[in-house]
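With one protein chain removed, the remaining protein chains of the complex are shown where they sit.
Moving on, here comes chain A:
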Amino acid sequence: MAKTKKVVQFMPTDIKEELLAKYPPKVARKRAKQIMINEATESEAPPEILANVRTIPGIITMRGCTYAGCKGVIMGPTRDIVNITHGPIGCGFYSWLTRRNQTDAGEDGENYMPYCFSTDMQDSDIIFGGEKKLAAAIQEAYDLFHPKGICVFATCPVGLIGDDIHAVCKKKKAEFGDCNVFAFSCEGYKGVSQSAGHHIANNQVFTHLVGENTEPRTEEYKINLLGEYNIGGDGFEIDRILKKCGITNLATFSGNSSYDQFASAQHADLSCVMCHRSINYVADMLETKYGIPWIKVNFIGAASTAKSLRKIGQYFGDKKLIDRIEEVIAEEMPEVEAVAADVRPRTEGKTAMLFVGGSRAHHYQDLFSEMGMKTLSAGYEFAHRDDYEGRQVIPNLTVDADSRNIEEIDVEADPELYSPRKKPEEIKALEDAGYQFKHYEGMNDQMDKGTIIIDDLNQYEAEKLVELLKPDIFCAGIKEKFSIQKSGVPMKQLHSYDSGGPYAGFKGAINFYKEIDRLVNSKVWSYMKAPWQENPELTGTFVWE
């Protein structure tokens, strides 16, 4: 099908109305608050969006659960901890190698990523409790592998039957002496999405692991990279660039991470936050307890990568580093610009929609704009209002009944280790120069007026949006991919990258430009109708040539 250039036939308000028209009244009222027309301008604050609230039953959400957010996302990518799922087999099975957290097994070679460990609870465990089996499983894992750490993850039934997984872990840890054992109460029904699992993982890894390695670190320009999971090698590319600039990344939370990285994170002088949603809790706690400031960075997009590097340079304020960063950018950019210039005539003016977990729906807009593509609509599965509207709304956030039971832990300045990395006057000087600490402006701010922002998009709305706005590309996950493609619209997975990547950093930008060019200009979309379907009526007889 030769794509006819579409004009936007609907006003955003009409589209919102269309999306809501089919719903029962109660559902429509709720969804109306989760679908907003972006009106952010320089002078006015964007309107409020309803986010991080319970999912509507039966609506066909894209969301997953707390266990997925905790084990699957945050702790799963750590290579030298044995992660045991305490539950029936499914949860462990489905989170086994299905997120593309690439890993370098390192010199010690410890890497449990290709394994799936589970207590495989049976009905007898549900009836009589699973604590004994869990203790035995931890013992068997210890005897087989002698890992540095064993983590235990609760699944739905564990909370209901009252297994005390924390007590079991504490006891085993004391018995072993040389293996850290701790647990996560990340039952799938907690909270309303993966998000609760992030928070639970942050709390426990901070409480039980961060700060364990007290050996001082002497490298220059030490940072932590928070909320980067090395999907398709993103973290490898960022590490390549950081290394080239002379910046030391002590700990990535948690792509290609190791036990010791978590344990040494308190030695860094700056935390750089990629995925705000999943890891801002650790960023705050590192600051409160140890005095490490944090900044938001974004290594998705070449310009954003350069900007983030400069932000790091400016923080350390050292000419040697600042110069080196400029050299690296100057070295890397020509190839990026050449590829961008090549694809641009084929991508310019095309349109995209992005509906991804809790951060990429924002970050990837940079890459699209570098190709001259416009984002018509975007949203998150499970982000909170601060990810949409910016962190300034945090004081106004209310915690509703569904999320109230997610533990908030109190962290205080460590009496011995707390040391502010910058003097107040240094901080002030940076801030006066426009530097923003502990700041994230959210997704809405960057999006054009009149774009449509949708929280917890469901199957019906996805189909409807595609039908009404006919984007040139739709970005989301595996569950959405094939229904969108069946309707004739190219679909790019921004969770798994469709086995591609990396897309972060300079090399990632090149990969992404080429990939999007391939997708939006693929000839396959012209094959959807057979010749006899294009011209179904016989108007004459064929003559053999």
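Keep in mind that, in the parts below, contacts are C-beta pairs under 8 Å (C-beta built on N, C-alpha and C of every residue); 3 or more make two chains touch, one makes a residue touch a chain; residues count from 1.
Here is the rule we use: contacts and distances are computed from a predicted model.
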| item | value |
| --- | --- |
| Chain not present in the shown complex, as UniProt names it (candidates "Na(+)/H(+) antiporter subunit C", "2-polyprenylphenol hydroxylase-like oxidoreductase", "Nitrogenase molybdenum-iron protein beta chain" or "Cytochrome d ubiquinol oxidase, subunit II") | "Nitrogenase molybdenum-iron protein beta chain" |
| Selected from A:12, A:77 or A:92 as touching the chain missing from the view | A:92 |
| Candidates A:18, A:39, A:104 or A:120 - the one touching the absent chain | A:120 |
| Residue among A:16, A:172 or A:190 touching the omitted chain | A:190 |
| Touching residues on chain A - with respect to the absent chain | 1, 22-24, 27, 54-68, 84, 87-98, 105, 109-112, 114-123, 125-126, 133-137, 139-141, 143-145, 155-157, 159-161, 187-192, 401-402, 405, 459-460, 463, 477-479, 481-488, 528-529 |
